[in-house]
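This is the structure I have questions about; it appears just below.
Removed: one protein chain of the complex. Kept in place: all other protein chains.
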Amino acid sequence: MPDAVLTQDAFLTLSGISKRYAGVRALEGVDFACERGKIHAVLGENGAGKSTLIKIIAGVVQPDAGSMRLAGKDVSFATPSAANAAGVVCIFQELSLMPDLTVADNISIVAPPRRFGLIDSRAQRRRAEQLLAEIGCEDVNPLMRVRDLPLSRRQVVEIAKALGKRPQLLILDEATSALTSADVEKVYAMLARLKSAGVAILYISHRMHEVEALADRASVFRNGRHIETFDKGVRSTADIVQLMIGRDIATQYPAKPTRKSAKPVLALENLSWEKHLDRISLHVGAGEIVGLGGLDGQGQKSLLLALFGVLRGVSGRVTVEGREVRPASPAAAKSAGIALVPEDRKTEGLMLPMSIADNLAIASLDAISTGPFVDPAKERAAVERGIARLQIKIGAPGDAVSTLSGGNQQKVVLAKWLMTEPRIILLNDPTRGIDVGTKQELYRLTRELADQGAAILFYSTDYDELIGCCDRVAIMYDGRIVRELEGAELTETNIIASALNIDGTAGAGATHA
Amino acid sequence: MLDDLAIRLRQNVGLVTAILLFCVLYLLYNLAHPKGFSSAVLVQNGDEIFALAMLAMAQTVPVLMSGLDLSVGAVMTMVGCFASYLLTGTAGGTPLHFEFFGLHLGLGTFPGGTGGILLGMAVCVAIGTLAGFINGCVVVYGRIQPIIATLATGAIYIGIALFLRPTPGGKIDEDLNWALTNSLGDFAATLHIFNDGAAVWFAPFAWIPVPFALLALIALLVWVPFRRSVLGRAVYAVGSAEGAAYMSGLPIERAKIAAFTLAGFFAGCGGLFLAIQTSSGNADIPQAGAYTLNSIASVVIGGTSLLGGTGSAIGSIFGAMILRVISFFFRIFDIAPLLQPLFEGLILLAAVSIGALRVLRVKNTLELFR
Partner (left out) sequence: MTTASLGLSRADRPILIAALFILVILVAGTVYTVARFGSAPLLSPAYLLQQLQIGSFLGIVAAGMMIVILIGQIDLSVPWTLAAAAMMATSIGGPVAIPVGLGVGLVVGLVNGIGVAYLRVPSMIFTLGVNAVMRGLMVAHTGGYAPQTAATGLMRTLASERTLGIPNALFVWIAVSVLVAGILQRTPLGRYIYAIGNKEQAAYLAGVDTRRVTVICFMLCGLTAALAGVLLAGYSTKAYQGMGDAYLLPSIAAVVIGGTNILGGSGRYLGTLIGVVLIVLLNSVLSIMDMPEAGRQVIYGLVIILMLLVYGRGERVTS
């Protein structure tokens, strides 16, 4: 049971909060409190209940049991706007911006400045400029449509919008995941200012370095229960992870095999595309995991998409096992033996309302067909094999895939591709938003697949992951590969140095936002 | 300053294109017409454009919310049939009685004279607005997709229209017909205002056809304020990203109902005018269907995306006018009448396929999916 957390200074107090979703216990008897003027991190695996907790506080869902007190008064928020009215503002992981409306419209979407009953666009624009300046991002033009802004700018707009509601309690749910490092610093500064102004801040992030840098207090959740709350510095990272997954982690990453002669399965020669890829040459051998590193937006994702046939107008040569291929579409890439685990599993990797079995089988229907028909027996067997191999925790294969947790959903995506028996596997940030336990399973699986002869290209924004999983890491800058690191050279220092192009091997160019 | 203008222009490319296209086409039309640039032609065009333009405005609002209203033609027809009873203008008023499965329903007498006409017009527009409101409620509280909900309500409204006018008939006050289907000068003369239209300050405006004036008035007094209101912006927000709109705390249900209600209002105006113009009430089902489909085409040609979130009713007005002008061209160029439908169809197809040009320029195929 958690320590006594109900202090008199608590600004927000939750008592006995419980919530069930169709038989799954999202939260169970949670007592929680946070104070003004402190940054309070909320940690836990996916499925631990963090997002449910946040949604209850922000008024998106209602608890089945329990109570909330805000500034000493009992409260209950039926809608997000009720929460906003009480000074509780949440910045969600999925942006709440309307892409076709302008920045100024989005920032003042609910209670815009009015004149004669109609929206005063000039005052609205000034308000937007002012709020963006408070974060330090004046370069965003309030007249631009959100749709025309890159993701990092959109996230800035989202933060400005939240700031504009003058929160007493600000909740950030993975709110900095797409920001450039420069903007992240600005946001940290903004949070520090809010903190000293007495705002209570709840911060959810899977990035340990961020949490360590920012948080004054942290609470760990596991399986819907509040496990422990502690001050900064009390618990080590290893302790925290253990609290989160509830068991000892011996090693986080599977062992890497000693270097063996790898015949190149995938070879790229002078691959170029628009401004994003500039004469990329790379080869990946059978059994190799090659990582793509570097700052965000240097072309890593474009490289994976180019190999998978999603991009048009790609020049250069791609050979698979010695034969040249020109992936003109994902279907063509699939026939060439290439598989891609995409960036956003909910919109790109899965058909959420469809069953787990349908999602698993969709890429390999030819293999389980007899003649023109799908063979039910073969399909059943293949689906069961896929589920068992990745140990996906499901109710029944006929359940909708939307009922699964994030980690299990990602496993379904991977299993789907494994059923096509690919020679080359492209992983586009596969562990983003996934709990620690499943991450480990995925690392182990990736190494197994490599050992079985696949060539794997692994893009990740997490340096630890790159160092832990990959045999070799290619650092990209401005669309070029500036350095390849392996063995003893594969350290965080070297990665960062190459990522920032400190050795100056690439031309001087601005980072893409 | 110039930067901002450039941004605004880029964001309204569809609208600007539609306006330019219409201007070019109408200019060519008047140049080719033997009596081009004359008041008579302008008035005739105005009469023929108004109803479709109103329906295009009506269709725009649900489309902005990424929905559709398949009942606009039916609402227009139903209101027209009501008008044929209420706007007779006879001094003693119109007795209202209906046959209903052998039952005789007497509903009293609807007032006549000028007061009756004004009341009648108000009632007709109110009926259209009510029909729209019902559409909105079915969509929001019934939680039925707009396409299917309005398909069903459209059938109901056409049924009511048929009930009112199983065969075309009815009568519209002649003065009303004359006043509204000619120029502002004639309007003033009929109503005996502004010195019967001869007032000096009025002269520069006397040539303007009443339909165009009405269109401009309705657009300025109804659409522009709506668009700049919080509810109007909520409509755009819902069409752009409904989930985000909910998270932002916008009144989604009210916005949806407002959108359909406004559509009903515009459709009612269109139906009212059509009845006045044709001096009868006609429950013509194929015509209602044609108007509905043409309203969708007008919206697309006017630069509003069927996916919602962007566009404007002003653009749809120009889209409607473009469609009408194209059919005017056939009249003057003596195209074999048998070939007219084919040309109309090809032009429609070409117009809506213009957006395909953007597809050819896309370099990342994921952008094709929304």
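By written order: A and B. Residues from 1 in each chain.
Going forward, a residue touches a chain if its C-beta (ideal position, glycine included) is under 8 Å from a C-beta of that chain, and two chains touch if they have at least 3 such contacts.
These numbers were taken from a predicted model, which means no experiment stands behind them.
From the options B:P95, B:G108, B:G142 or B:P225, the residue with contact to the chain not on display is B:G142. Only one of the listed residues, B:A131, B:A234, B:L272 or B:V300, touches the absent chain: B:V300. If you put the hidden chain back, the residue from B:G46, B:G89, B:G120 or B:G154 that touches it is B:G154. Residues of subunit A that touch the chain left out of view are 60-61, 94, 308, 310, 329-331, 333-335, 340, 342, 347-355, 357-358, 361-363, 365-366, 369, 372-374, 376, 379-380, 397-400, 416, 420.
In the full complex, subunit B makes contact with the omitted chain through residues 68, 138, 142-145, 147-149, 151-156, 158-163, 166, 242-243, 246-247, 252, 286, 289, 293, 296-297, 300, 306-307, 338-346, 348-349, 351-353, 355-356, 359, 365-366, 368-369.
Criterion: only the chains that are shown with their structure count from here on.
Touching subunit B in their complex are the following residues of subunit A: 60, 79-81, 84, 92, 94-101, 105, 109-110, 112, 114, 117-119, 121, 141, 143-145, 273-274, 305, 310-313, 329, 348. Listed in rising order, the residues of subunit B touching subunit A in the complex are 3-4, 7-8, 11, 225, 228-230, 233, 236-237, 239-241, 243-250, 308-310, 362-366.
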